[in-house]
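A single protein chain has been removed from this complex, and every other one stays in its place.
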Amino acid sequence: MCTAIAYKNGDTYFGRNLDLDRGYGESVVITPRRYSFPMRYMEPLTTHYAMVGMATVVNNFPLYYDATNEEGLSMAGLSFPGNAVYYDYDGQKDNIAPFELIPWVLGRCACVDDVRQMLRRLNLVKVNFSEDLPLSPLHWMISDRQGSIVLESLADGLKVYENPFEVLTNNPPFDYHRIHMSNYMSFHTGASDRRLGQKIPLDHYSLGMGALGLPGDFSSVSRFVKAFFVKENLATGESERERVCQFFHALNSVAMPRGCVQTSDGLEYTRYSSCCNVDRGVYYYTTYHDLGISSVCLHDVDLEGERPIRYAVTGLA
Amino acid sequence: MCTAIAYKNGDTYFGRNLDLDRGYGESVVITPRRYSFPMRYMEPLTTHYAMVGMATVVNNFPLYYDATNEEGLSMAGLSFPGNAVYYDYDGQKDNIAPFELIPWVLGRCACVDDVRQMLRRLNLVKVNFSEDLPLSPLHWMISDRQGSIVLESLADGLKVYENPFEVLTNNPPFDYHRIHMSNYMSFHTGASDRRLGQKIPLDHYSLGMGALGLPGDFSSVSRFVKAFFVKENLATGESERERVCQFFHALNSVAMPRGCVQTSDGLEYTRYSSCCNVDRGVYYYTTYHDLGISSVCLHDVDLEGERPIRYAVTGLA
Amino acid sequence: MCTAIAYKNGDTYFGRNLDLDRGYGESVVITPRRYSFPMRYMEPLTTHYAMVGMATVVNNFPLYYDATNEEGLSMAGLSFPGNAVYYDYDGQKDNIAPFELIPWVLGRCACVDDVRQMLRRLNLVKVNFSEDLPLSPLHWMISDRQGSIVLESLADGLKVYENPFEVLTNNPPFDYHRIHMSNYMSFHTGASDRRLGQKIPLDHYSLGMGALGLPGDFSSVSRFVKAFFVKENLATGESERERVCQFFHALNSVAMPRGCVQTSDGLEYTRYSSCCNVDRGVYYYTTYHDLGISSVCLHDVDLEGERPIRYAVTGLA
Partner (left out) sequence: MCTAIAYKNGDTYFGRNLDLDRGYGESVVITPRRYSFPMRYMEPLTTHYAMVGMATVVNNFPLYYDATNEEGLSMAGLSFPGNAVYYDYDGQKDNIAPFELIPWVLGRCACVDDVRQMLRRLNLVKVNFSEDLPLSPLHWMISDRQGSIVLESLADGLKVYENPFEVLTNNPPFDYHRIHMSNYMSFHTGASDRRLGQKIPLDHYSLGMGALGLPGDFSSVSRFVKAFFVKENLATGESERERVCQFFHALNSVAMPRGCVQTSDGLEYTRYSSCCNVDRGVYYYTTYHDLGISSVCLHDVDLEGERPIRYAVTGLA
């Protein structure tokens, strides 16, 4: 399970919590423009936009969880079990494996409008990366400075939704979250209005009673609601440091402390949180056992390189 | 508003979020044994247990928000507006000003049993620290390695409650929180039980549905519930680092991002979070704009000293 | 468990749901002025106000669940297990058995002010009606045309609370319900306000979204909230029939269908619902298996009589 957020506050920021019950050797990876992404059914991507994000690198291929390219286009894959449906090869379409999708999109598109065009030809093919790495059921949030969309490959086909919330979590499909958010339209950060029993002395016993009923459990629907409420109400920050802190405070408010969410054979927790300043190409992150903010800047490397550059991440235990 | 937690995980940890809409020059302060605490109505405390905690120092007097003494006894004051009632001088009692209470208790008691004895004579007197620093309405959680109590000075007198939750937030009085927690006795970290409509295919669409209904707003009652749920379910950690991280993740789950809670003329947010290892006398903390963990150790200084030692805190903006 | 409501709508109405898992031979009973109520520790009440209500009659003694006297003073006893504490005989007080309390109050008081006076001398004594009828743990709502109070005999003594809600259910003590109602002060009958994400198209998909979050389970705290919300918003009725229907619709909204609430060895359900027009002395009621409204009028009998008059009730199965 995971939570992704896009947020404008001076610059534009895009990030996510990655919630899993085990690790896969994640590291921050910059892929420069000339690394050749091999593709299963398409020609390799020999030149493309450079990108930075968190990935597991297998056989030199960066399997990105989330990334931002040099144009400021960002994308995150989030777990979508039971609803993601991948298809057989289709000769009329661009056949892309789910694990190829982030490079395919970020490598070739500069903005969400480009993505919308490209998705018309997309067919997500059910093919494993390897026997050891079976297919993950995913859906994706894709964001630029103007807005966000959600991509879902469902039983009745590929869906592209406008996402004015600029938040994504997991199940059910996005359409459910969209309707469900209507229940929270009156929530706010101040004191409760007085409507009921106006002659009766009812007490604002606490600050923040205008948000009573905001969910705080760790399910995907509840995290969507809380993440949106917090993001929408975040005070702006004057400095980059303040803005980045604001972003991480928002992610922390829906993060999973280890022990609070059981999986079938383990404990799900927020392994890392990321916040990319998409305008500056700086990828900030914290990890479960290293709460301080670290960062990697896309523009600190030679973007014309041919090999992915990995940055070790601490505190992933 | 604030949240305090006591938590046993190998060692014993005590800490809190301090939620305010402005700062008062907080710093970490070690008060050694021979600093003489002046008292308004009692003899000065010329020798006492040493203590470490977060305080605003005014005229050399450490106004502690929370602290732990060298015996491992800990105490935090939390906002309690509208319910805290302080009294006139009473010649039959120990007359203590609210701002003197933490030194009075931590300076003289080694454990909660000592505190229970001492509280029998306590009268909390309504007296300001100064014209600039009016009286804060507070209640207190006091904890040792065995357990926690809550102290409230209400309109009908001084109350001392056993606090098996080892969590405290703010209003209403503790007795309300105690009853209210009964509503959450069935909450858990796994998948929902199947009870309703057993022949109907209902879907565990997310992990963590056993905690559906857990509140996530920032009101005092909701923070009490969530803080207890998280603390109670935290996985143990093997190293000091892991345990301390677990504690901060619990505090983060009920922290206030700036912008989410309005006060009458500002925005309340979690200025700092603390976690004291009471067995080792190490006071860990993070601040709103410095998410990494800093620490100060009580035993690193000469505890026989006569002057409070202040450690500047960054990121309190 | 039960729900009592007092409601002004042209005339004043007082009524309740009686929720039990079995019956005790309830009937509507008018007690005229000259029936002599025997008392365990006090002189018998030889003359008193006449009253009408629902009672189980044992040995000619009407054990009232709720009743209204000829002055319009009304009173209902509601289950209060675990919190009601009855005391030993006290020579300084009026010693009244809990089952004597409704006749004692309604027989001698014309209004709530009278009751307040009388309660100063009250001691609720722990004495059974008989070996077959052990003591019920109860608290009471007492209402006249001006307002309502609640009477609770707790571990720390007899408490009399103003009850501006004019609703009573069961546990916890009234003080909890009073604070808890603050959480609902913003609830209303219209469409939700738009506060969150104002640029995002959120949909009022249903009427009545201003009350989202109103509880609908059958626990005592939830019934208190819903009963108050419904009562407070009831449209006035122009005719007696309309007003009485409104009252029963309010009671139906918090009634227990049989099967929805388990007791240790049965099923709790709303055996009867009552609505007394206290100005006219008409006691209306419905029963679980007779949904139509029946009525008995206090003024249809000779109020100077000496024997309780019972009216059989159908549909109590």
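Going by the order they are written in, the chains are A, B and C; count residues from 1 in each one.
What we mean here is this: a contact is a pair of C-beta atoms (placed from the backbone, for glycine too) under 8 Å apart; a residue touches a chain by one contact, two chains touch by 3 or more.
Predicted model, so just to flag it, every value in this text is computed and none were measured.
Enquirer: Where the complex has a chain not shown, which of C:V230, C:V278, C:V296 or C:I309 is the residue touching it?
Expert: C:V230
Enquirer: Kindly state which of the options B:G10, B:P38 or B:G213 is in contact with the chain not pictured.
Expert: B:G213
Enquirer: Among C:W104, C:F129 or C:F248, single out the residue that touches the unshown chain.
Expert: Final answer for the missing-chain contact: C:F248.
Enquirer: So which bits of subunit C touch the chain we can't see?
Expert: Missing-chain contacts on subunit C: residues 1, 82, 170-172, 189-191, 203, 205-209, 211-222, 225-226, 229-230, 233-235, 241-242, 245-246, 248-250, 252-253, 255-263, 267-268, 286, 288-293, 317.
Enquirer: For subunit A, which residues lie in contact with the unshown chain of the complex?
Expert: Touching the chain left out of view, subunit A contributes residues 172, 176, 179-180, 183, 221.
Enquirer: Write the list of subunit B residues that the hidden chain touches.
Expert: 164-165, 179, 181-188, 192-197, 199-205, 209-210, 212-213, 228-229, 232
Note that in this section only the chains that are shown with their structure count from here on.
Enquirer: For which chain is the distance between its Cα centroid and the global protein Cα centroid smallest?
Expert: Located nearest the centre of all protein C-alpha atoms is chain B.
Enquirer: Based only on mean CA positions, could you tell me how far subunit A sits from subunit B in angstrom?
Expert: 34
Enquirer: So how far apart, in whole Å, are subunit A and subunit C when each is placed at the average of its C-alpha atoms?
Expert: 55
Enquirer: Two-or-more-chain contact residues of subunit B, please, as numbers and ranges.
Expert: Those would be 172, 221.
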